[in-house]
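The full complex has more chains than appear here; those shown keep their coordinates.
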Amino acid sequence: MLNIDINNISMIYETKDSKVNALHNINLEINSGEFVSIIGPSGCGKSTLINIIAGIIKPTKGFIKVGDRKVENPNSDISVVFQDYSLFPWMTAYDNLHFAIKNTNKNLTEKEIKEKALKHLEIIGLSKFSNSFPKELSGGMTQKLAISRMFALDSKIFLLDEPFGALDALNRIHMQDLLIYLWRSGNNNQTILYITHDVDESIFLSDRIVVMTPSPGKIKEIIEIPFKRPRNRKELTGSKEYLSLRNHILSLLTEDMKVSLNKQEEQMRKYYD
Amino acid sequence: MIKKLLSPLRIQQIITILIFSGLLLSIAIFPNNLQEYAGGFIYSILLLILMVLLIVELYITKNPQKISDIFLVIAILFVLWEVITRFALIDIVVFPPPVKVFAVYFTDYLEILLGIANSLLVLGSGYILAIIIAIPLGLLVGWNKRLYDLSYPISKGLSPVPPMVYIPYAIILLPSFFLSSVFVIFVGSFWPIFLGVITGVFNIDSKIINSAKTLGLSDKTMLTKILLPGAMPHIFSGAFIGLIIGVITLLIAEVIGSSVGIGWYLQHQSQFANYDAILAGMIVISIMVIIITTLFDKVQNHVLRWQ
Amino acid sequence: STNSIQSSENEKIDAGYISLSAGHSLVFIAKEKGYFAEQGLNVEIFEFPTANDELNALSAGKLDVAVGGIGEPLVQIDNGKNFTFIGGVMSGDHGIIAKNKSIANDLQSNPESYKKYKIGTVSGIPAEVITLGYLNEQAGITKDDLDIVDFKTAPDIINAIKAGKIDVGFVYPAFQYSAEKDGLAIVNTTDELIPGLPDCRVTINSKDLNNTTAEKWIKYDKALIKAYNFYMNNHTETLDIASKYVPLKGKELEVATYNDHLSLVTDPYEKGSIKFYELLKQIGYVDGNVNVSQHFNTTIYKTALDQILKEDPNNKNYQFLNNLYETQKVD
């Protein structure tokens, strides 16, 4: 039962000769049990925001509260799948799962842990690779493993940073189903913050979508998704409401970007012609 | 067939064997006095063993080029050694010919064999102690910012203290000379390992550390399951250097109230300017280190197979 | 004296010394008081930690003369090095020390007692060689009969005795006195066991001794002989000079420079050296196949001494040296 209170967060990265205004006055309340997606162009500060919520980087201004507690450091209430899914390279696929389960579910017996780990490998179709080290897995497999590791944990809050980027369409749908299934079949109060580039994905999954714009990273609009759950992919994508929502989000994303991209395109043509 | 015989690798091997044979011949031809006769005998046997090893290795190894290269270089070094000493290009008392050096094994084999055993005991104890203390300490220091801030400058100040300086205190404070020797080895090999562990912890990808942090690990699990394996690549290079320094430190550690050990042997012989014995001892130490570190490499390759 | 500087051109000599005690004071005096310069020699001195390093530098031609050690040059000659002794700078005064008076008395009264105690040594130092030789001569005791362990330095031995880890130690000069001050007992100084044995020799490469260079080495010995005279006559100033080269002060320096067992004499000590070589052979430290007397050139020294005696025939110190020469020369 943990909600997330993002309170006036700003983040300025200072490097030797420049400042990057990555986030500017971000305010957002995510309710306990809610599924919120963040969508926004590259570099608008999505990963930065996730890292701040997870307690990995300290914001320049503002604070995060999870439940009643201010977030200062990473802790096991919050599980994260990073954009570059950081598995432990010295553990096999099985060990990565086993280790995570063991350390976050203290009251499981060794046998239960083992079972759980093997089950998870099965669910993501990697049983055959249980003894492989991460370097021996393909890009997509690694990603599936990282997500699966997160699923295996008993956290209250899940933060996912473009978790399905390296997956093909089918695996992607499978993982989406798994994610929703997990979220809904739990006691329904796990909170999920989900970063994606895929507008369809975000509509299908979320209760709310936060649209961000870059330089500095700001919230542009927050959109409620009115569809009842469980949602049916086919039905949904056919509906009028869906299409208009989709177009609205796309146009939001396009608005600021178009100008700069057009300029870049122009540069390109000038350069190569 | 002929083509295979004329491959560069094969030619190289033939040349190596010819060199070894030449060396053998030269031992037989040149007259030696009695003591050198023994040396010549041992030298010849060594050369024969090397030749047989070369031929055998070539049939069982996966990397014949490597073996051929090493043996060729050994052969060339022997030739250089012969030439330099035959023509007395440098003072042959200080740099004696092979027969003289190998003759030492004939006279001193007992001292050397016992010495190896004692040295392995002293080195093993001191080095393992250093590993046992340096690794947990290094993980702790690398992990805890405040501890690091404090102990890094202190380490920088203590690490250049030569092991020699500790000797009087070791003699006075420790209950036996053996422990004094062990202690001196310990301080010699401690710092590279300790610094290796700390650098190792620092070089773990911060994403992995963050990922571990979100698992809410206990400090102990964090140290043993994340920091230790993550720091392993640097720990191994630190431990390797620590071993080398430990071996070098034998030379001063084994002359604390002792008269046995390969370090003592070298030190003792250098008091009497017996450069043949010093070289003979050095060859033994080198072979000892090559064997130890080869085992070491095997462990390392296994532990780091995830890389 | 200004006369002699002008009369011969400045000849450059690179000389090595070792810094184990005040025993090389004659070299320091000759340098500081200008006796080398007086002879027209431009002597530069180089310090070494061990006589072996110094002798290697000598045989490689990096030094012209090496001052220091008796065992080391003899061992190297035994190993085939062609060195020649043309003089010396000290003799005597190596020490055997014990944990307490009663052990010391025991050892003094009966050589057999050495077998009872744990003994510390630095391999090959004169105190060890002479004691082992003495025990062998007196009681047929060999090294294998003794419980003897090695240390790297004399201070380590003293610390080990003080810490109660060993009972007896062989040390080089002056350390027996500081040990005594710390409550340990002196068993003997080596001159009490076998008298007439020298220590630090003046060694040159044999090939560097011929008709043209002889003059140079005569001058070198003359400077040392004059330094001996100075040493005998000017105690305080000698101590001042020595203190520049060795890190000893006050009483410690004094006892290291002047005591009954020490004599900083310039004699080549041919007989004593040959005796020392025999001891080395007796205890198995050298093969002993070399005729050591072929590695002495006493003429150089004698010529130097005679020239000085001619200038100053009534000088007691020079006369003493002359008498010593007569007793030590081999016919």
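Each chain gets a letter, A, B and C, in the order it is written, and its residues are counted from 1.
Criterion: a contact is a pair of C-beta atoms (placed from the backbone, for glycine too) under 8 Å apart; a residue touches a chain by one contact, two chains touch by 3 or more.
In this text the structure is predicted, and so the values were computed from the model without any measurement.
Student: Using the labels shown, what formula gives the copy number of every chain type across the whole complex?
Tutor: A x2, B x2, C x1
Please note the rule applied: only the chains that are shown with their structure count from here on.
Student: Indicate, using Cα centroids, the chain positioned nearest the centre of all protein chains shown.
Tutor: Answer for the innermost chain: B.
Student: So what's the Cα centroid distance for subunit A and subunit B, whole Å?
Tutor: One centre to the other, that is 51 Å.
Student: Please work out the Cα centroid separation of subunit A and subunit C, and write it as a whole number of Å.
Tutor: Distance between chain centres, rounded to whole Å: 84 Å.
Student: Which whole number of Å gives the spacing of the CA centres of subunit B and subunit C?
Tutor: Roughly 39 Å, centre to centre.
Student: If I count partner chains per residue in subunit C, which residues reach a count of at least 2?
Tutor: Residues of subunit C never touch two or more of the other chains.
Student: Which bits of subunit A are touching subunit B when the two form their complex?
Tutor: Going by the criterion above, the answer is residues 51, 54-56, 73-80, 82, 84, 86-91, 99-100, 103-104, 133-135, 153.
Student: Okay, in this complex, where on subunit C does subunit B touch?
Tutor: Its residues touching subunit B are 50, 52, 55-56, 59-60, 72, 75-76, 79-81, 120, 122-124, 148-152, 155-156, 159-160, 162-163, 165-166, 285.
Student: For the complex, which residues does subunit B have touching subunit C?
Tutor: Against subunit C, subunit B makes touches at 91, 93-94, 164, 167-168, 171-172, 176-177, 252, 255-259, 264, 267-268, 270-274.
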